[in-house]
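Below: one structure in structure tokens.
Heads up, one of the protein chains got dropped from this complex, but the rest are sitting where they should.
So, chain A:
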């Protein structure tokens, strides 16, 4: 690798990291705004214009609160817990292709931090590590409710990862690759995977809600039953890290869904735009930049959907959650695999 590439990669990773954190910060603001709007209120509007400085005020408050560690807790693990949650959450956006390639000075630059040919597996592996943060934190608190929350988080994530993985297999069978970039490239224009995999998408969406511990699957942190679940004993910025990690996970889940099912940076009439501009370099760059915008628009729509659902649906009961995961989603995902396989065979037979 050339040193120019290395510098570019470093800059790109920093930018993606910054964007991830920024989006997570402002997710808290928009969560509150959307909650308020759905409940016929106006939400935070005092800190700065339209309340836009509210996340900074919240962060300032969290930083200045007492950094409390319970006396009977396992101190090291108590501190490591939110750290792992945060680290893992920020790691997973590395393989997501936010855009196609830019050409600057004859140099082709891909808008993706790391191109690995097992991108999908990487995301899955890293996201499933996230549950360790919750488990360690919940266990180290030395508190029954925290432990219950941690156990719930673990069993829920494992259960739904199965259905999620199975729904993904159908996509992998169709595309024949594990690389997120290639999956994105195959969905040129309006040829998105959602048109071929509607059932798979619904399963994936439900599982994504469960994986990110969002309502209606927020049983690990249900405040009514478990007084906050795994983060009962946490305060100050350590609590902030947990909440932050959750929002980053939502962002990553949205990005993965947009990449796998909604064509990533592809948009309709992409080729028309490309051929409308005579200079090929400029055309490529314009199409890529519009593509990045489209990608983020898709991500924001998904984030909005996450919040919209949160303020619509009540929480599941735990047995309902397990029943939905094991008895409905997994058989449906297997059915989806068989249908996809049949479809692929039929296509080969016909053409």
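Just so we're on the same page, contacts are C-beta pairs under 8 Å (C-beta built on N, C-alpha and C of every residue); 3 or more make two chains touch, one makes a residue touch a chain; residues count from 1.
Methods note: contacts and distances are computed from a predicted model.
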Protein name as given in UniProt for the chain not displayed, "ABC transporter related", "M48 family metallopeptidase", "Transport permease protein" or "NADH-quinone oxidoreductase subunit I": "NADH-quinone oxidoreductase subunit I"
Which of these, A:202, A:227 or A:301, touches the one chain of the complex that we don't see? A:202
Of A:8, A:145, A:196 or A:308, the residue touching the omitted chain is A:308
Which residue numbers on chain A touch the omitted chain? 34, 37-42, 45, 202, 308-309, 311-313
